[in-house]
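Of the protein chains in this complex, one is absent; all others appear in place.
Let's look at chain A:
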Amino acid sequence: MSVASASIQFFTRLLRYRTKCAVPFHAASRILISPYLPQVFGGNKVLLGTCAQPLRQSRQQMAHRQQSWGQICRDRLAETGSLRSEEKVTVYFINRDGRKITTSSAKGDSLLDLVVEQNLDIEGFGACEGTLACSTCHVILDQKVYNQLGPITDEENDMLDLAFGLTDTSRLGCQVCLSRDLEGITVRVPDGVNDMRRSDDAGPTL
């Protein structure tokens, strides 16, 4: 193995590790941005999330707030001794236009992480970056998959209440953590990411 390839391999792993573990919240900001970047800077997809100044600030801001579910997923995996698995889980996305996208992501990723990493073009998806402060990553699952996922927190339900086109099998993408059991699931992105928070003066809350 040459020095270069060994280094590249290490570097890539390091980047992935950092993206996965250190900066879970900002993953989403990259979806909207990555199309702006020339492909030759493919690495930026990863780097952006870790380096831009405002991202670090919001991380500080968030420090005393709730963790993103992605992080919680990973913490759980860490407990079981597999912090970062290379094992992939295949997910079929049905996008707003009805097109089916076959994609895959590492075990432990949330569906929001997957959308970000795979650059799925779903504008506005995950506006709050997986912090349970909006419902823009609303997805609809099959009944069986929904049942498989187990109980939903009040906080997620609170946000789902505001989702456009809420169904009985709706979840927030940032809260669905990929595991081996979910291999081959189908995830439907409802048409419109409307946050239906209706109120007379709801005002500036996401």
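Note that a residue touches a chain if its C-beta (ideal position, glycine included) is under 8 Å from a C-beta of that chain, and two chains touch if they have at least 3 such contacts; residues count from 1.
Keep this in mind: contacts and distances are computed from a predicted model.
J.: As a check of understanding, state which of "NADPH:adrenodoxin oxidoreductase, mitochondrial", "RNA polymerase II transcription factor B subunit 3", "DNA replication complex GINS protein PSF2" or "ubiquitinyl hydrolase 1" is the UniProt name of the chain not shown.
T.: "NADPH:adrenodoxin oxidoreductase, mitochondrial"
J.: Give the residue, chosen from A:101, A:149 or A:166, that touches the chain omitted from the document.
T.: A:166
J.: Residues of chain A in contact with the chain that isn't shown?
T.: Interface residues of chain A facing the absent chain: 1-3, 6-7, 10-11, 14-15, 18, 25-26, 28-29, 32-33, 35-38, 40-41, 44, 47-48, 50-55, 57-58, 60-62, 64-66, 123-124, 127-129, 131-136, 154-155, 157-159, 161-162, 166, 192-206.
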